[in-house]
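The complex appears here minus one protein chain, its other protein chains still in place.
Think of it as A, B and C in the order they're written, each chain with its own count starting at 1.
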């Protein structure tokens, strides 16, 4: 993350519009901070609420020019596509059911899109979005943000270089506490607990898809089938808060995924371990500096962010000297900054650093939906093994 | 572990005979060290090998009196039951298929028995052994040795006292590397890889049963049903090296168990986490000093062996001051020392400290066999949910 | 860090000018990122190099308007004080000997100042700067950036509230590897190795002053005297790379400080532990999420960033939910954002949140110089106890 390739290429920052992430949202501030961190975007306007008044007030509180603190997406789309300095990129961070229609509209308007996960609420919509992005030639990023951590990228690069050999075992877990308390958090009106708005499984859509993607991105291997148990562990709850998924890979490797939001006293708990024929790798999001490299023979190596022995993909994802911790915001910013480089390259017709093009794509998002659909089907069928492959 | 209740009650140490654990065995030295550690037993004789010559030589090398370095179990049984200072207790550490017949013989001879896990190779044998122990009134311990760690006992006592509330989630894993290398360790003659000698599943019999017991002992809750995937991850291997098991509890809680011996670069990796309505507990055998107590509200508490805030069951299982590590041998010795106290009480007709009677019993061993049988049946049936309860 | 009090109060972001931190500098990007992170500043211009051409080019590469990519400080001072939208705040990140003269000039120009540590190269200059800041009524921050970590602020607040009782023991260390390799890093022209430019001690000026401040800020107690050993551990090196300092406090408490840059294989290694009559606290910058609270009686508590049980001063210094790591940039940004709030309050004549005013001041910087001077004098005098108090 040295230099500023966007200013170099375009002579200016990219203009980013945001949809969603207004008052009360956590993820809104995260997106905007990520965009700002490496100085490659200026957040110029957006729609911050489905309530027009609140949307305009929130935009002004963020320092948007008053005319770009829009009341709704129609107004924003009309104005931004009309003005010469309209937004280059749109970031979508609405509830899940907004992702698909909004992404379609902005792709149709020729804007590059950054979209929250899960990509859609229905697998068919996800397939359609893949087709649209491919047809458009535009840049599209699904914000599987944990893949932006330098040491996750290091793991991915080590697997690609064969450093742990052929995959044998994959494990991922994501253990949170939010839904251990009730009934406060079981608000029947909350969108995340309704299949229509959140998708087939509340827990898989919210955090299971992150866990799946993390395992997917580092192993570089698509699972073949899953056997799952999804449901609530809290008596009387009507939406699922926990999922256990057994995974089979085409080469005979096996995996396991465990996610819950009902773990009283947990913190965040996203963690993976993979083992191949020649060694293993372990990473924990709560302590993201370290990637543990377990060797088949020889002692364990502790690879650290910006430390010795790293791959270029990990080195470029770091900003500050070894031993100074980077965290969640920097990882999220890595996606934004890579997308910025891709967009600047597209706008100027110049090549981007190939390493900048390794952010999670619309295809990652679609495969994530296929995983959710298959796991849900398996659980509904009493744990029967269910194919989860998606041809794209 | 203060004072020596055996010398106090009996005026002497208990006389222990051993069967199995000769040259090349790891577990033999472990049993004998555990017996010696708290000075409650004298290891007086035994059978160290199925080869008579090697058995006698190995016994002499251990310092047994020559006449008690037996050539086989027949000789040992005849001699030890005849002599006035014959063994009080017999410890069985043979391959799995020896456990049941040997335990029967020594129970019939009126000796208290310490027996390795898994209890038997067949569930019916396990049921029979429960009946025999109950009929005999003798002391019987199944060496689920990890339950001897002070902080495991602390977890068990905290659950009993309601400190984490009703169980919601249980997780246990046991991740080893031995079978990541091949073919060296796939010796076709090795007993552990043959169902006849090791039981229905090599991986569950060897380490899965430890993982199951750990979860069982701390949660104090019997699972209702399991859905499992058991098999090898190593291409071409004919016995199983990995198992993933989804677990359902009667109260709606869910669990997950993951065990493997094919994890290149792993060390030992026995670890559990449980969460209840009021908090959670986490423990890792590789760093057994600490039990992490996650509170529903309030910061995480780090309970340490012999530190402040412990239950009597944990305090009595510790020997040395806080901050000085104890480990595997001491945990194993805790079972031996508790059994010794129970035996001394039985022999003298006096009461034992109730806390000494909480070692793993023949019933634990039988339930462990029921778990293995159900998990294997589920895996064979494509992951179908299978009842794993055992009425005893 | 919720809302944007600067936009709220001023209706705009603060305009920040920077001096130093151009190409090749690590700290320059850190300052600018910290200023941007919470969207309270716009970095509008500055001087990036002592070479006029390089300064202008570097400013343009950062996206400054061409006329604000200045060739030198004279030009910047003239232009910025003349234009109606001139800089509100100036950040100084030059070599140490630039801090004092530059701070004086910008204070004289009525600008609030953010200045790198060590405050000056001479104790007398530091005293003078204290007097000037006090006379001016302007905001001044010495960037002892590690004090911006939420859990350092938590420690400071717990000490203030008496939660560990009266101080008995203080320990701090800062262990780096940069100078373990030679001669590459012993460049005789490097300013940091020359007393004229870096101050009395290279190691104390560079990292010892950070370690001192960390101990100072959390203990809230001024040491009385020090006995020090400062020098190189690398044979033939002519500047100091290591310092050990024994510390006595007025109340009989004792402390110890150990800093080095010659520790081959170390990473960053800033860490403190303090113990009082009622308990202790431990924090490590490499894993800044956790503050270990050791209780005199009762188990250890693990306080985590944004977790339960925190003081308001720690809560407000955090952005993202518990379990998502924040790190170096966020801690540095906490100083910038607090200063912004103080400046906005000053400019609008409104009160600032008192918690925003707890950033390191010019007085902290001056006391840091007194510590360096006393430690150096003690070391030169063969370890004699030397008074290190400074009345201000």
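By our rule, a residue touches a chain if its C-beta (ideal position, glycine included) is under 8 Å from a C-beta of that chain, and two chains touch if they have at least 3 such contacts.
Keep in mind that what you see is a predicted model, and the values were worked out from it rather than measured.
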Visible contact partners (per top-of-document touch definition) of the missing chain: A, B, C
Which of C:103, C:151 or C:294 contacts the chain that the document leaves out: C:294
Options B:39, B:124, B:187 or B:380, residue touching the unrepresented chain: B:39
Residue, one of C:27, C:61, C:104 or C:233, that touches the chain absent here: C:233
Among B:21, B:170, B:205 or B:288, residue touching the chain not depicted: B:288
Selected residue (touches chain absent from view) among C:4, C:33, C:55 or C:171: C:171
Absent-chain interface as seen on chain B, which is shown: 3-4, 7-8, 12-13, 26, 29-30, 32-33, 36-39, 61-63, 176, 266-269, 285-289, 304, 307, 319-330
Sites on chain A contacted by the missing partner chain, in the whole complex: 293, 295, 297-304, 307-309
Residues of chain C in contact with the chain not shown: 164-165, 168-169, 171, 175, 177, 180-181, 227, 229, 231-235, 242, 244, 246, 248, 251-254, 256, 258, 260, 262-266, 273, 275-280, 293-296, 300, 382-385
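As a convention for this text, only the chains that are shown with their structure count from here on.
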Chain whose Cα mean lies nearest the overall Cα mean: A
Chain B and chain C: spacing of chain centres that average the CA atoms, whole Å: 55
Interchain centroid distance [CA atoms averaged], chain A/chain B, Å: 43
Interface hub residues of chain B, defined as touching at least two other chains: 293, 295, 300
